[in-house]
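A single structure is presented below for examination.
The complex appears here without one of its protein chains, the remainder shown in place.
For reference, chains read A, B and C in written order, and residue numbers begin at 1 within each chain.
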Amino acid sequence: MLRIGLLGAGRIGQIHARNVAAHSGASLVAIADVMPQAAATLAEATRSTSMPVEALLASTEMDAVMICTSTDTHADLIERIARTGKAIFCEKPVDLSAKRIASTLRKVDQAGVKLMIGFNRRFDPNFASLKQRLAKGAIGDVEIITILSRDSAPPPIDYVKRSGGLYRDMMVHDLDMARFLLEEDPVEIHAMGSSLVDRRIGEAGDVDTAVVQLRTGSGKLCQISNSRRASYGYDQRIEVHGSKGMLRAANIHETTVEHAGPKGFTTDRIENFFLERYARAYRNELDAFIECVRTGRAPSPSGRDGLKAQLLADAAARSSETGKPVRVELSQG
Amino acid sequence: MLRIGLLGAGRIGQIHARNVAAHSGASLVAIADVMPQAAATLAEATRSTSMPVEALLASTEMDAVMICTSTDTHADLIERIARTGKAIFCEKPVDLSAKRIASTLRKVDQAGVKLMIGFNRRFDPNFASLKQRLAKGAIGDVEIITILSRDSAPPPIDYVKRSGGLYRDMMVHDLDMARFLLEEDPVEIHAMGSSLVDRRIGEAGDVDTAVVQLRTGSGKLCQISNSRRASYGYDQRIEVHGSKGMLRAANIHETTVEHAGPKGFTTDRIENFFLERYARAYRNELDAFIECVRTGRAPSPSGRDGLKAQLLADAAARSSETGKPVRVELSQG
Amino acid sequence: MLRIGLLGAGRIGQIHARNVAAHSGASLVAIADVMPQAAATLAEATRSTSMPVEALLASTEMDAVMICTSTDTHADLIERIARTGKAIFCEKPVDLSAKRIASTLRKVDQAGVKLMIGFNRRFDPNFASLKQRLAKGAIGDVEIITILSRDSAPPPIDYVKRSGGLYRDMMVHDLDMARFLLEEDPVEIHAMGSSLVDRRIGEAGDVDTAVVQLRTGSGKLCQISNSRRASYGYDQRIEVHGSKGMLRAANIHETTVEHAGPKGFTTDRIENFFLERYARAYRNELDAFIECVRTGRAPSPSGRDGLKAQLLADAAARSSETGKPVRVELSQG
Partner (left out) sequence: MLRIGLLGAGRIGQIHARNVAAHSGASLVAIADVMPQAAATLAEATRSTSMPVEALLASTEMDAVMICTSTDTHADLIERIARTGKAIFCEKPVDLSAKRIASTLRKVDQAGVKLMIGFNRRFDPNFASLKQRLAKGAIGDVEIITILSRDSAPPPIDYVKRSGGLYRDMMVHDLDMARFLLEEDPVEIHAMGSSLVDRRIGEAGDVDTAVVQLRTGSGKLCQISNSRRASYGYDQRIEVHGSKGMLRAANIHETTVEHAGPKGFTTDRIENFFLERYARAYRNELDAFIECVRTGRAPSPSGRDGLKAQLLADAAARSSETGKPVRVELSQG
């Protein structure tokens, strides 16, 4: 049984806590949160224990810690936990500054601990299956990837303001997915963004609607589009066009029921929220984390994957601001 | 060029006339109708000639005649044309009396002319493709066939009264399709019918909603359901379950456009009327007729197919009336 | 917290045990099985306790008992538990003899305890949603129901021999679903069965391929087809045709991934086994059981629903054997 401590009892912390508690290969030793009551409530629901953050960091009763706190605390917590030799799972992003991420990763390397980053979408059963088929050559060489990613509704404007912007907060997932599927690092990226959904997002200096295209060294191409709003649900689709065919992964509708009537045939909305859509992804992600800690397997997605996605998001944001394509050299990241 | 004369300038006669006129391997020599004006109008539209029925029957300028008149005239016309040695295409059914059909077929045999019956659905590209795959063994041996067939709206009550009833007028198509796909004659049939759509249909002694199940000698099973009303269009589906898999043919939607909104995902109605849905089937049917006349190929569906479908429809009607299953011996038909 | 004891640690018992253990509104007090080791293993996995069957029956530490033992023990266990005043959940069927079921139900009524029967499909989110829409009038009045139900592979021949036959073992689920959706009791049923899948099934006097059609007093029609084999997965579909439209519930594919290549577009198999397909149904079923015990709500599906489904299965089996339609009077059941 892998003994796991969890930092952060918010929305995503609750997901991970319940998954750890229900996992046959792990035990949830303790939960800490800056708001002790939140930690206590979650500990009760998961038959675990709550303790102060410092106590959890100092505890020797754990093999691994999952970091589910706010972004601005990630890098610091990673560095502190790394020093204690524990394995680390950290929600994305490590930091909004790529420089800080790079410095944190060096410390993790020095400490020799394992660090896995929470790009949950890689573990979605549909996307993971698509990736496996790609790897087996089901469509030959990848040529064009199309990623469509739309939230059902924009986040609160206060969240937007401290999010790092659409490219770092939302598109970073798609940029990681692009790398995951291209199996080759992009060398150039061009972004166009608009504020069409919520005027306040534009006034805050961010965009809510954006398109990006990027190219790898060997000429593979990828297009991504993002919107902060989709009236029909949380829209997450991927299509890969290759030399021998095409693979795509569709959304999941709320039910399989179809209604036919005078106005046509209607199926349900798609699942509305990432917690529903990615419920299985979070469980599979935990499996992967536990397995990498228990075995010699390298964590994947790694801290380096986190850094590269952040560098791409930075480049996309810069391209969107300047109107110019941006060259990226991830190998030096 | 096969020289074709056409009897009957009504709805289905117009379809065939235009298809013959446009066909590169046939010429539409003449059109006759009991209403001379109807024949004249259709002749003008198809750059053909109109003439009285008797004149067309006596003409030696044709190789073949297509019979698109009302059902009660079919058997008599077939017999008269057969005596002149011309090939015959006749819309289904040959007659509402199986006995009369059998007697007409004997005369056709004696005359040694070709007779093809207009079971148009066999020529629908989707159903024809399904049949070809079956024949190639795509799903092994047929075990269960499911046929769903629904009109978009009930016919006028006057039509219902002289139609021979739902089993002979509507389900006869599905019973022919069952034979076509089973490749084995049914030996027993059981029907249940109701009048749920239009009270007047029930009052006229007919049903508007019906289910049938039948079995072949080797134990293959088939279910058919019919309704005279479907709010979402003309519904025509087939599914064949076999020892190695399943084949099914779906409906065709008016367009491929899909709308996604707060209430879900909506596609168009399906094509609303048999003339739209089976437009290509009628063209392919004509190809088959022309080819069988020009070559040594036996007409298919043959007069015998027409008789067998009628015998099954008679049996279904009897089962529906008596509440008992009916044994059928088509080999003696 | 509802305190639940569980009898039977086999395949279905394991499902229920895990669901009870994970349920926030219930505690799994004890597990018993005629094979003590099976009970012990399952108790360990669910952090529960194992005890002998007699001990569990005598225990006063439970509010309810779930019966997951072999069919031949159900009626006796229900009667014994009823005498102790506990609520009962029993897997279908109560017994293979409708007479015995009726007598057991009388004893349950006398004891005044709640009895819910495990027709899990009613709790499938897709079928449940279809039912809700029907109830809200989404397609007007029900006219024709089509139920297609196919196992991915036939059960072992030993199981077949003591199963009561396809109609009682497999189609009973579809017959319950028919009643659930028709909201009116069938009055007549006609069945045709064959042995096409496995010769040994036929030799054992059973069928492996069957079709049924039935009619209610008001003339609503329903067709069901069953096969013990489907190469593409566990096939469970429902379609309801009504006066104003159509509702249908489709299968769930293993993933949403689609592959396009020179031979066409391919999606995954459908889920292969009832434990996968109905995983959510079992959880929702448990919710319903817990809620009905805690509140005044009547259990649904009730013991009476179990009896009626059994009477229909008996009638279908008799029709299949005799070749004649069978009238059923469920109100006297």
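Assume contacts are C-beta pairs under 8 Å (C-beta built on N, C-alpha and C of every residue); 3 or more make two chains touch, one makes a residue touch a chain.
Keep in mind that what you see is a predicted model, and the values were worked out from it rather than measured.
Participant: Where does the absent chain make contact, in terms of the chains shown?
Facilitator: Within the full complex, the chain left out of view touches A, B, C.
Participant: I'm checking contacts with the chain that's been left out. Which of A:Q14, A:Q213, A:T256 or A:Q310 qualifies?
Facilitator: Only one listed residue reaches the unshown chain, and that is A:Q213.
Participant: Looking at A:D141, A:E203 or A:E291, which residue reaches the missing chain?
Facilitator: Of the listed residues, the one touching the omitted chain is A:D141.
Participant: Given the contact definition stated above, which residue among A:M192, A:A279 or A:L330 touches the chain not shown here?
Facilitator: Considering the complete complex, A:M192 is the one touching the chain left out.
Participant: For chain B, which residues reach the chain that was dropped from this view?
Facilitator: Residue positions of chain B that touch the missing chain: 22, 125-126, 129-130, 133, 138-139, 244-252, 254-262.
Participant: Can you list where chain C touches the absent chain?
Facilitator: 230-232, 253, 260-270
Participant: Extract the touching residues of chain A with respect to the undisplayed chain.
Facilitator: Touching the chain left out of view, chain A contributes residues 141, 143-144, 146, 148, 150, 188, 190, 192, 194-197, 209-215, 219-223, 225, 227, 229-232, 235, 239, 241, 243-246, 323-325.
Convention: only the chains that are shown with their structure count from here on.
Participant: If I list every residue number at the interface of chain A and chain B, are over half of them used by both copies, so same, or under half, so different?
Facilitator: Counting shared over all numbers used gives more than one half: same.
Participant: If you average the Cα atoms of each chain, whose average lands nearest the overall Cα average?
Facilitator: Most central by this criterion: C.
Participant: Report the inter-centroid distance (CA atoms only) between chain A and chain C in whole Å.
Facilitator: Centre separation, chain A to chain C: 40 Å.
Participant: Could you grab the centroid distance between chain A and chain B? Build each centroid from C-alpha atoms only and quote it in angstrom.
Facilitator: Averaging C-alpha atoms per chain gives centres 58 Å apart.
Participant: Using the touch rule from the top of the page, what residues of chain C touch 2 or more other chains?
Facilitator: In chain C, 244-246 touch at least two other chains.
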